[in-house]
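All protein chains but one are shown at their positions in the complex.
Presenting chain A:
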Amino acid sequence: MLGIPNLVDNVASNQSREIFWDKDVYNLELERIFARSWLFLGHESLLPKPGDFITTYMAEDKVILSHQQDGSFRAFINSCTHRGNQICHADSGNAKAFVCNYHGWVYGQDGSLVDVPLETRCYHGQLDKAKLGAKHIRVETYKGFIFGCGDADAPSLEEYLGEFRWYLDTIWEGAGGGLELLGPPMKSILACNWKVPAENFVGDGYHVGWTHAGALMQVGGELAGLAGNRADMPFEKLGFQFTTRHGHGFGVINNAAPAIHVKRDGWAKYLADTRAEVGRKFGPEREELYVGHWNCSLFPSCSFLYGTNTFKVWHPRGPHEIEVWTYTMVPRDADAETKSMIQREATRSFGTAGTLESDDGENMSSSTFVNRGTITRNGRISSSMGVGFEGPHPVFPGIVGSSFIGETSHRGFYRFWKEMLDAPDWKAVKANDDTWDSMFTNRNYWNDKVDAAE
């Protein structure tokens, strides 16, 4: 494939630098990852009423997502079937129909072609409108979060999330109200490969103390101790890292959910008031996750920080550029003041002018652009931190690493990335369902650790 053997080495836990640079790799990603995976489109809270719509991306495809009269959600490609003009240029709104500006063709909320100007006089009644609907996209929702998929053979969204739902339910359902998103999103262009921020959010607890040292010292509180990555921190006791079959993963810092928020009374109280119910429904391990701080990515390109509550999509624009969209996650049943404060704090830390997020931009772009050089590009990058200190766990599904500072979730992310790129179709992916985690060879890691602790 592509003359680049071994883009990802699961045994040595490293990757070719071409994965951040090469155009052919990127084109294959568009086909085999973005056109086949479930991609985040929105949340019910962004289009709560019938007729509400938003426009968004699925990788480089423009999409309209619309709330139907029957309460369901439909999505279709934002391009006219006449001469291909973009149908809708608004970010959001409420519309019974979408009219193409070029010659005035009219599309319904579900993307069907309902009217064209001069249909009788100039098309002589011969236009088969039923065949000219805008291209339809599969849509499924989970706990209010709406995803789209361009592959009829993909598993259901629930199967695609798979055992990761065990984790997501903890926060997306929580004590009952669950989470919603606040928009409108911030949008910005960043000159980097989409995987750099995706891997950063899925599993990079390591960079926090170094990259964000300045901001952490300003914020103070629980995470200030991470500034400078001091060797005396008991990292093994501070959290875990998780990865799952379809590449989704996260790291958790225990008891730190609102740590980045300076004004946090409402959010901290909400967590304190609801954690017991989460414990009752989901058990003590998940109650711990509920009050922890997560850095998470849903494969491929959607990431969030639970606790800080920023929510991001990394829309790819070629191998060397992305468009970042940033929303805020808030509990649906929190009071309006708490929601607004969470939004302000999440934006101050992780928005376009974020006190932490602004630290990361150059890491993202320079990890991509150094590979302009051929000698540089002919090398590999490493994600071996904590290899062997991870494995299947008696309680947590997937593969669990022993510390939130490790690269367990990177390994899981790139393991699935390689699997998708190698597979000609979803059937070939499903054939690996029983053996996917065999690369994590220390099968007794957690049993031994639990025994030793007793």
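In this section, a residue touches a chain if its C-beta (ideal position, glycine included) is under 8 Å from a C-beta of that chain, and two chains touch if they have at least 3 such contacts; residues count from 1.
Everything below uses one rule, namely that contacts and distances are computed from a predicted model.
Candidate names were "Sulfurtransferase TusB", "Light-independent protochlorophyllide reductase subunit N", "Na+/H+ antiporter subunit A" or "Aromatic-ring-hydroxylating dioxygenase subunit beta", and the UniProt protein name of the unshown chain is "Aromatic-ring-hydroxylating dioxygenase subunit beta". From the set A:E140, A:D169 or A:E357, the residue in touch with the chain omitted from the display is A:E357, counting the whole complex.
Screening A:M217, A:A428 or A:V450 against the full complex identifies A:M217 as the residue touching the chain left out. Only one of A:G93, A:P284 or A:G388 touches the chain withheld from this view, namely A:G93. Not every partner is drawn; the one left out touches chain A at residues 89-94, 182-191, 211, 213-215, 217-219, 227, 262, 323, 328, 336, 340, 343-344, 347-348, 351-355, 357-359, 361-362, 365.
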